[in-house]
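A single protein chain has been omitted; all remaining protein chains appear in their positions.
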Amino acid sequence: MKSNERYEIRFSGSGGQGIITAAVVMADAVGSFDNKHVCQTQSYGPEARGGKSKAEVVISNAPIDYPKALSVDLLLAMNQAACDAYFSDIKSDGLLVVDGGLVQQLPTSRSVSIPFTQIAIEQIGRELVANMVALGAVGYLSGQVSLKGLEQALLSRVPKGTEKMNSEALQAGIEEAKKIDLDSLPRSVLSEWDDEF
Amino acid sequence: MLESAEIIRQEYLRHDKKFPHVWCPGCGNGIVMGALLRAVHSLGLSKNEVVLVSGIGCAGRMSTYVDFNTMHTTHGRALTFSTGIKLAKPELTVLTVMGDGDATAIGGNHFIHAARRNLNLTAIIVNNSTYGMTGGQYSPTTPFGSKSTTSVYGHVEHAFSIAELAATAGASFVARSTVYHASHLEKMIKQAIVKRGFSVMEVISNCHVQHGRRNKLGGAVEMITGFKERSVTVDKATKMSPEELEGKITIGVLADIEKPISTEEYQRVIAEAKQHAEKIAKEKEKNGVKRYEE
Partner (left out) sequence: MESSENQKKVLLQGNEAIVEGALAAGCRFFAGYPITPASEISEILSVKLPELGGTFIQMEDEIASMGAIIGASLAGVKSMTATSGPGFSLIQENLGYGCITEVPCVIVNVMRGGPSTGLPTSPSQGDVQMARWGTHGDHPIIVLAVSSVSDCFSVTVKAFNLSEKYRIPVIILSDEVVAHTRESVTLPTTEQIRVFDRVKPDVPPEWYKPYADNNRGVPDMAALGDGYRHHVTGLIHDDRGYPTQDAQEIEKFLGRIHGKISKGFQDIMVIKTHLMEDAEIFVIAYGSVARSALRAVRDARELGIKAGLVQLVTLFPFPRKNVDIYLRQCRAVIIPEMNMGQMSREVSRINQADCRIVKHNKINGQLITPDEILKHLTTV
């Protein structure tokens, strides 16, 4: 990354899916363990459950001015509504990552679809940790964070007694992401026809 | 009494403040101040350890005249300042002097919460049934039907009973006296100060210039002797019917209960929190510079 460049990740889904927690762990890993500059923001409604949930992590080697995302490098969408709402903010060479079980309509083929929730239920036995499965994949695919730092940050922030479960969820996400060949994806999220219009 | 009056004058009144005070001739506030100073004197408290906080109104001016650590605060808010002082320096004896409008109208919320919270504070409320300083408007303790500058056709609302309000809100100690019963008042104030927990001392006082004049209650002498005639002790009151108690002033200790004092409970919180913090620090030290361990 060049000195003034930013890498922007947006985590999105609905309240109760652990969207903000995933973003905070990512930010902690990048900032506290990898020693980069990081800025994490969120927006949410007054309700604790349901409703839209959005959290952003901006990463840079230099101090960060504008704290929110300007054009997103990686969008994680944990449901269809989030995918539809935020897809247009992705950079042309950005990446869309979705929960394959919950998002069926993909607006681009430059996307990675992994059934995070299903993996959480089947491999870990708890739907609750789908956010950590997703975080594992996002961490790996972004290439912006050391996986060791990510695990350390996660362990420092999850409730006592749930460390093992969350750690396994993170690993499951990383393993799934390793199977993806990013080079095989189209280079742009834009449709190839765009030039003709 | 004469000898003590001299001690009070020399020891407890401020000599660098130009008297006369703002109180009208015959006002009960002077009697309350005298009783309070005698109570402090007989308890042997050092002037440096006493803080007298007052609100706004005639009674609120008391803090200007006495040689303690004194604070003349905002209208109705005296108890909030007292709360901060007591929590910051629990070793101080904090006395809060307020009027009836001060304590139970604009300061009503602070008053009931101070009673509920139960810090080790003493509140002395001089109840003269009116806003004297501003010209005699009706207050929360103005009797139904009474005339005031804002109820010239007779008051259409009902009065608070301050002592009962305090007891219901959870005060540890509640007493009532009048400015006629100067010795009784002194004794009650003394008990209120000694009592650990939130103590409320309601003092029935006269404002013959405003409330008395508009309701044909006579001058200071008539009003104050009226308190004598209308007063019944708590013991006697328990044997009387509600009809018989109509218009009477029940004097004495109305509530005296034991319950945990939040000032002291908070010392337990501090001790526990410190222990907890030490434990965490030790764990950190043991685990080295790394913040977190698997």
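Order as written gives the chain letters A and B; numbering starts at 1 within each chain.
Criterion: a contact is a pair of C-beta atoms (placed from the backbone, for glycine too) under 8 Å apart; a residue touches a chain by one contact, two chains touch by 3 or more.
No experiment lies behind these values; they were computed from the predicted model shown.
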| item | value |
| --- | --- |
| Identified contact with the non-displayed chain, of B:41, B:77, B:196 or B:248 | B:77 |
| Options A:18, A:31 or A:136, residue touching the unrepresented chain | A:31 |
| Which residue of A:64, A:121 or A:147 touches the chain not shown here | A:64 |
| For chain A, the residues touching the chain missing from this view | 4, 24, 27-28, 30-32, 35-46, 64-68, 70 |
| Residues of chain B in contact with the chain not shown | 14, 16-17, 47-49, 51, 53, 63-64, 67-74, 77, 79-89, 91-92, 109-110, 113, 266, 269-270, 272-274, 276-277, 289, 291 |
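What we mean here is this: only the chains that are shown with their structure count from here on.
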| item | value |
| --- | --- |
| Whole-Å gap between the CA centroids of chain A and chain B | 60 |
